[in-house]
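Every protein chain except one is present and positioned as in the full complex.
Let's turn to chain A:
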Amino acid sequence: MQPLDYIAAGIQAVIFGPAAFELLGVPVPLTLVMVFAGVVTGILVGATPGLAGPMAMAISLPILISFFGYNVEALLPVLGFLIGIMKGATLGGAVPAILFNTPGTPDAYMTTLDGYPLTKKGQSRKALKVAHLSSVSGDTFSDIALFVCAPFVALMVERHLDFPEKTALLILSLSFIAAVIGGSPGKGLISVALGLIAVFIGGGEDFYPRLSLGTDALAGGFSIMTAILGVLIVGAVLKEYEDLWHRSNLSGTCERIVDNGDQRLTRAEILRIAPYIGQSSIVGTIIGALPGIGTTLAAALGYQLGRARHERRRPEGAPAFGEGAIEGVAATEAANSSVSGSNLIPVLGLGIPGNAAAVFIILATDSIGGFTPGPSVFRFSESVVNTELVLVFGLFTAMLFANLVNWTFGGAFMRAATVMVRAPKRTLLPVVLLLTFTAVYAQEPSMESLWFTLGFGILGYLMRKVDMSPLPFVIAFVLGGSLENSARQAFSATGGDPYFLFSSWISIFFLAGSVVTVVLALRQKRTDSTQA
């Protein structure tokens, strides 16, 4: 098959795949229905303070797998739903930030700086329109970057990296994530180490399951679902509840919003914000391609660069950043939304998740089977059909459809989602917890798994409590098995050479990069502390 045939096959897998129902005798593709449902869910979840896209992805994944089963046909509908949530949540996060000065997602914090002043000026609908346009533009730009870059990254990796280099690359990724997340390389390394220890329990090649303390409960190891949902979701719920205890429930004190003046977004205004959208889209896309950095930094950088530009070109009398400038909303929303597509470059190109949402994409493919994200996915085989490549192009089609939904209906859904801001957190968070337990049980029908989930939840809470990011833990848990297998294969392939990691310049370069990343982060930390 030629590359164009693969693209056509991917589109066909979505359009002519299983139908959800018939509309006037025309079958409606299941994948497209799932993408649509995912986008709507994502916008609603993003608009609810205290909830986040990864929470919805975590809860829905086991339930979807139980419904669709473990077969390749389930991949596109399930991944379509998850990607819909990922894209919708970024859009929905702007709603409470603009209307109620409460960011729905952490990366929407910068949106409050100009979005809320606009609301106070009676321009909330205009602010929502700016957020919608910027967010969807950034997202679309990032997706295009993904479609172009991921195959090249994968092909380069496939061509130049063997087992030792792949092992070194995994070490580099983990070091990078440990060094850049959370602002403390020490805590990042502890988080990575705990994730690795957790995944190594009960594993190994010997008959005796290692580190199991001779118990049956630990002999099978911790399942990926209990560890990830526990640390990410249960931990977040416990921490949110503690924060709620500290302050009054913000969601119960909504102000009445009164709009006045023209709420339309004029052509002149679109042209005014276009350079900010473009600049932030590039920044967000570059940041998104690096594992672990995430949307919050992208939003902050996009905002700072936008402010610098605005200061240079601001006309007399126009509001500055922080005073209700539509350019401020555009710069932030374009930056945080343009992370989502490029975040999948390391996932699809290398099989390395860069953020929580990407972890669930990997988890979905890992659970369902038939698709292993990594360089081999992009092998354009002419003689034998590479079904994984067809699935990738199906996934790209689903992403494009999600963008189309966001472009066309996203604005209306954003306005409708304002009702979610009033959802009482005190009831909502325990519901999320119960749904998480239900989702874990759906995947692993044993009460033991719920106890493990709670245990990991307490660990996740404690990590958040001491300002240690749980994301390195999760990524280390996901990559730990691959790292060990890759090292075993590299060791065997080099004939038991103990220095296999130093067998090529590429792997030495990756290893040196791992050390340099941690050292630089440590020096930066010490400089910051000295200046403070």
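By definition in this document, a contact is a pair of C-beta atoms (placed from the backbone, for glycine too) under 8 Å apart; a residue touches a chain by one contact, two chains touch by 3 or more; residues count from 1.
Here is the rule we go by: contacts and distances are computed from a predicted model.
Undergrad: Looking at UniProt, which of "Cytochrome c biogenesis protein", "Tripartite tricarboxylate transporter TctB family protein", "Cell division protein FtsX" or "Phosphotransferase family protein" names the chain we cannot see?
TA: "Tripartite tricarboxylate transporter TctB family protein"
Undergrad: Given that one chain is not shown, which residue among A:H160, A:R264, A:R313 or A:R426 touches it?
TA: From the options A:H160, A:R264, A:R313 or A:R426, the contact with the absent chain belongs to A:R426.
Undergrad: Please identify which residue in A:M420, A:L454 or A:L511 touches the non-displayed chain.
TA: Selected residue, touching the omitted chain: A:L454.
Undergrad: List the chain A residues touching the unshown chain?
TA: 63, 66-67, 178, 184-194, 196-197, 200, 203-208, 210-214, 238, 241-242, 244-246, 426-427, 429-431, 433-435, 437-438, 441-442, 445-447, 450-451, 454, 458, 461, 465-468, 480, 483-484, 487-488, 491-492, 496, 498, 518, 522, 525-526, 529-530, 532
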